[in-house]
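Heads up, one of the protein chains got dropped from this complex, but the rest are sitting where they should.
The block that comes next holds subunit A.
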């Protein structure tokens, strides 16, 4: 496995502390979301095959932290990590936050985002392809599902995010 994690941006003064705080606050939410998704979409793991044990770094470029995912059904890991303490991983997926969210929800095409250079991948390409295909085979919207877990406030946060990053959705609809 090729270690590929590399911090994308130099931290501004105080950013490290903000990142650490954000990670702490987010962690219970992430843990709940990933457990729920795993329970509701067990077929996801079959498509991942041997890469259930691979560590992924999902790196939303404009957020102060990245997400570390190990999609192992026996020992799921999904945690927010400050970039300066990100672990060595097998594969990294980098792009704007809402683009990543829309890729997960199949509202955007991963290959198109790669061709346009909005999406960057490094490390083990097979791991990324498997993760992409596993997520693409899920019906419904993960973002909606996750936000709905937190009721009205959850949905409000998602709507706000979508408003806050309108250009991450370009081109939004192809037909």
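In this section, contacts are C-beta pairs under 8 Å (C-beta built on N, C-alpha and C of every residue); 3 or more make two chains touch, one makes a residue touch a chain; residues count from 1.
Here is the rule we use: contacts and distances are computed from a predicted model.
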Chain excluded from display, named as in UniProt, from "Helicase Helix-turn-helix domain-containing protein", "Threonine dehydrogenase-like Zn-dependent dehydrogenase", "Ubiquinone biosynthesis protein UbiU" or "Taurine transport system ATP-binding protein": "Ubiquinone biosynthesis protein UbiU"
Among A:106, A:148 or A:161, exactly one should touch the missing chain; which is it? A:106
Just one of A:23, A:138 or A:158 touches the chain that is missing; which is it? A:138
So which bits of subunit A touch the chain we can't see? 2, 46-49, 51, 103, 106-112, 114-117, 120-123, 125-126, 128-134, 136-139, 171, 173-175
